[in-house]
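Excerpt of the complex: some chains, original placement.
To keep things simple, chains are lettered A and B as they appear, and every chain counts its residues starting from 1.
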Amino acid sequence: MSFRKEGNLVVFRFEDGKDVIESLKRVAKEHQIRSGVILSGIGMLRDFGISFYSREKGGYITHKFNEPVELLSLSGNISLRNNEPFFHLHVALAKEDKSAIGGHLKKATVHNTLEGIMVKFSEIKLTRDPETRILSVL
Amino acid sequence: MSFRKEGNLVVFRFEDGKDVIESLKRVAKEHQIRSGVILSGIGMLRDFGISFYSREKGGYITHKFNEPVELLSLSGNISLRNNEPFFHLHVALAKEDKSAIGGHLKKATVHNTLEGIMVKFSEIKLTRDPETRILSVL
């Protein structure tokens, strides 16, 4: 794992086998990022869960996948929820046959590599209500 | 709807039921953004139209969808066209079965939430020719 900050931007690289969300949390902790945005992430994932939020079914419908996929895009934000940095992340992925899938990222393991960038806010405060999950931009 | 600016970045959050493009226009108007880039957007959409530009058919081929989809990525830019801020937006989306679709965004309604970020330019001028649709970077 390596990462470095320039201005309000932090570039990071995670190795094969790392937990994606735990690694992002570690970068956020090291740079004291409590509010921010994930601007980009590419590489590959394996052993991941992606979700679709269904009102009819009253929650997230998660599908788990084991096989490696190319990470086409990683987007999201970091907000404070119960005073802890919380990552809201969406991914677009491609299978070996090149077809794309995606959703809300629940969990994932880095396959080969993950290379990305996040922005740290100093003035903007992002908070997320633990009950309603609503993001406030303050 | 809430949004806030730090440096040249504006973070925004739109509520369920809002028109995506009208909401983006409002953020741009409030912060006097005439040239900019949409760096990220996640959440969900419903009642949207996505297009493919076909030279053979001489224009955009638009498909309309009613069902909710996860918004995997939102990319694009803000330029002046006929002296009005114009949004050129592309989206990647995921259906309930996790399969991804996408295209040029014609219109969409926010489903649950939309959380994103745009950058405002002060020096760069982006203009779009109303006839040719060509973007100039000045």
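FYI, a contact is a pair of C-beta atoms (placed from the backbone, for glycine too) under 8 Å apart; a residue touches a chain by one contact, two chains touch by 3 or more.
Quick caveat: nothing in here was measured; it's all calculated off a predicted structure.
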Remark   = Of the identical subunits, 2 are placed here; the whole assembly in this file totals 3
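Here, only the chains that are shown with their structure count from here on.
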Remark   = So, in whole Å, the Cα centroid of subunit A is separated from that of subunit B by 21
Remark   = Counting only contacts in the complex, subunit A reaches subunit B at residues 8, 37-39, 50, 52-55, 61, 63, 72-73, 75-77, 88-92, 99-104, 119, 121-124, 126, 134-138
Request  = Note which residues of subunit B are touching subunit A in the complex, please.
outcome  = 2-4, 6-7, 9, 11-13, 39-42, 44, 68, 70-74, 92-96, 98-100, 112-113, 115, 117
